[in-house]
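All protein chains but one are shown at their positions in the complex.
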Amino acid sequence: MTVIDEPSFASAGTDEGGQELRSRSELTSKELLREAGAVLRMSESEAAALADVQQDVGEDQSMIINMGPQHPSTHGVLRLMLELQGETVLRCKPIIGYLHTGMEKTAEQLTYMQGGTNVTRMDYLSPLNNELVFSMAVEKLLGIEGDIPERAVWMRMLLSELNRMSSHILFLATNGMDIGAISMMLYGWREREEVLRFFQKVTGLRMNHNFIRPGGLAADLPPGWRDDVLDILEMLPDRLDEYDTLMTGQPIWRERLQGVGVITAREAVALGATGPILRSTGVPWDLRRDMPYLRYDDLEFDVVVGSYGDAYDRYAIRLNEIRESMRIVYQILDKMPKGDYRIQDKKVTPPPRARIDESMEALIHHFKIFTEGFKVPEGEVYVAIESPRGEIGCYIASDGSSKPYRMHMRAPSFVNIQSMPHMMRGSLIADAVAVISSVDPVLGEVDR
Amino acid sequence: MSDSTEQGHETAETLHGFPVVQSRGQKVLLVDRASYVQVLKKLADDSFDMCIDLTAVDYLLMPDRTVGVGVAPERYELVVNLLSMTRRERLRVRVQVPESDTTMPSLFDLHPGTEAMEREVFDMFGITFDGHPDMTRILMPEDWDGHPLRKDYEVGRIPVQFKGAPA
Partner (left out) sequence: MGIVQNVLDDGIAGLQHNFVTARLEDLVKWSRSRSSWGVTFGLACCAIEMMGTGAPHYDLARFGMEVFRASPRQADIMIVAGRVSQKMSPVLRQVYDQMMEPKWVISMGVCASSGGMFNNYAIVQGVDQIVPVDVYAPGCPPTPETLIHAIETLHQLIEDGELMRRREANSGGAGVHLELPTEAAAAVSVALGTK
C-alpha cells in the first residue's frame, strides 16, 4: 500500500489548516459513506456503490491538486481542491473567502439610503437585483411596500429584466470561452455593451448603479428610453439565433456539455440550489411566477425547465431565459404607467433638488435623509426575489435606528457552489471547468 | 396545529408546540435549542423541505428586546428560513443561543445545503455546530482571530486623512 505524503501547501504561502483535503486512505469508510450518503439521501448500500468511483483495489494513487484562486477561468477567485486519479475527479472541495469584503459588517455602518451602494457590489453581474431586494426588504420594514407608485414598480421590473438579460449574455460569453468557443466571448460582450449603454443613460453608471433605492428609484427614465429599449430588443433575436447556430446544435458543444455535471432534483433541493440549477433538474420553481413580487403576476412569461439536470440544460435554460426576458420587456413597454418614480413620503425619499431652494421643510428633510438617514421601526424581515443565479434574499433586523442592526444577504451562488462537488464527481478535469461555468457563480456574492 | 385565543393584542398561535409570531406579515416560529432538530424534521416532513438560509444575529446591543410569549432573549439568535415549494409558503425559525454556551446541533444531516451556511455562522459569530462534517472557517483565513460579525468586534477602519483637512 503506497503511502501518500502529506500534501505540502507551504509553497502556497497560505495556511489552510483544517481545510486541506485529507487523502482518501486516511478517511474511514463511514466518513466516506457519510459524505456520499448523507447528501444524496440514498440507502446505505446505494451510497456505498456510488463511493466506488474508478478506484484500483489496493492502490491509492490519487493526487490532490489546487485549481485557483488565480486561474484563467473567468469566474473570479474560487479555489478548488481536487482529488484526482489520473484525469478523473474523485472529490472536490471549493474553498472560498478570497473576496470576503465584510459587506455585512459595513452595512451596519451605513444608513439605509447608503446601503444600496454596498449591496450592489455583491453580485456585480446583476447589481440592480441586489439593490431591488434590499430596497424591498427596507420597504417591508417601513410598511410602505404597498404604497410604491405603479410607475416605480414597473421601472424596477424593466431594469431587473434587462439586468437578467445582460447577466445571461455574460454567462453565454464566459461559458463559451470556458468550453473553447472564444469568439463567443467577444460576441457576448458586444451584446452586453448595448444593455450597459442603456443603463448608463438611465442610471448614470455602467455597473454598480445604486439606482433602486428604498421608496422607489433615484430618478425617472430619460426621454427617448422607449426607442433605446426597442433598439436592443430588435437587435437581440437575430444574434441569439446566431448563437444557437454557433453552439446549441453543434456536435462539439453537445458532447462537451450533455451529460456533464448531472444533478438530480432531490440532490438540488437538499442542497438548497435554486435558479437555473434547480430548473435544469425538472423542478419548475421560479419566484417570479410562484411567489410573485412587484407586478410579475400581471405579465405572461414561461418558466424554462430542463429535464436532464446537466450543463447543457443549464446553458439552454439561460439562453431561453433571455428570450423570455425580452418577452417580458415588450409587455412592460406596453404597460408602463405614468406617475411618480418614487413614493412621496418625505421622510423616506429626498425632495427634488429644486424644492430645496424654496422650502425650508424640504431642506431639512434633505439634510436629515442624507446625513442621519431615515429611521426604520424595529423588527426583522426576509424578502427574496429571483436573480439570474437563483433566489437572492435579504434579511434585515432593525433596532429602530437609521442603520440596519443586521443585514444578511442570502446569496444564491454561495449555496449553489455546494452542488459543485456532486456535479464533478467521477468526471474529468475538463468537465470540471464546464461544471464551474454552468453553475455560474459570482464570487462577490459568495464571499460578500 | 394552531390554537388562537384572544390574549390582548397577540393571538397565541402555536406550531408543533412552539409559539408563532408574525413579523411584518411573515410567520416566525420560536423554537428552543433542545427541540430544534426535531421540529425542523417535522417541518421538513410537512413540506418545508428546502432550507433557504441559515444565519445568526448578535443582539448584544439590544438586551431588552421582546422575542415572544414565554421566550427569554439571549445574546445570539439563529435564524433559519424555510421554503415550502408545494405550498408556496415561507417560514422562519428563530432559536435563542446563550452567550455562555454557543453550540447548536447541526442541520447537515437533514438539510445538506446548510453545510456552508453553518460554517459561515461559525466563522462570523463563533457558534459551533455539533455534527457538522467540517467545522472550519470559510470566509476568513484559517488562522484568523475573532469573529467579525460580533458586535464587540471592531469594524477595523483605518483613519483616513484628507488633503487640507485640519490635522
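For reference, chains read A and B in written order, and residue numbers begin at 1 within each chain.
The rule is simple: a contact is a pair of C-beta atoms (placed from the backbone, for glycine too) under 8 Å apart; a residue touches a chain by one contact, two chains touch by 3 or more.
If you're wondering where the values come from, they're calculated on a predicted model, not measured in any experiment.
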| item | value |
| --- | --- |
| Of A:Leu99, A:Leu240, A:Ala273 or A:Ile417, the residue in touch with the unshown chain | A:Leu99 |
| For chain B, residues in touch with the removed chain | 140-141, 144, 148, 153-158, 160 |
| Touch residues of chain A, complete complex, unshown partner | 12-14, 69-72, 74, 76-77, 97-103, 105-106, 117-118, 121, 124-125, 170, 185-186, 189-190, 192-193, 196, 206-208, 443-444, 447 |
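Basically, only the chains that are shown with their structure count from here on.
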| item | value |
| --- | --- |
| Whole-Å separation of chain centres (CA-atom averages), chain A against chain B | 23 |
| Chain B-touching residues of chain A, taken from the complex the two chains share | 14-19, 31, 34-35, 38-39, 96-97, 100, 102, 104-106, 109, 140-141, 143, 269-274, 283, 285, 290-291, 378-382, 384, 391, 393, 395, 397, 399, 405-406, 408, 410, 414-415, 417-418, 447-448 |
| Footprint of chain A on chain B - complex, ascending | 23-26, 49-53, 55, 57-58, 61-62, 65, 79, 81, 85, 88, 90, 92, 108-109, 111-117, 120, 124, 133-134, 136-143, 148-149, 155-156 |
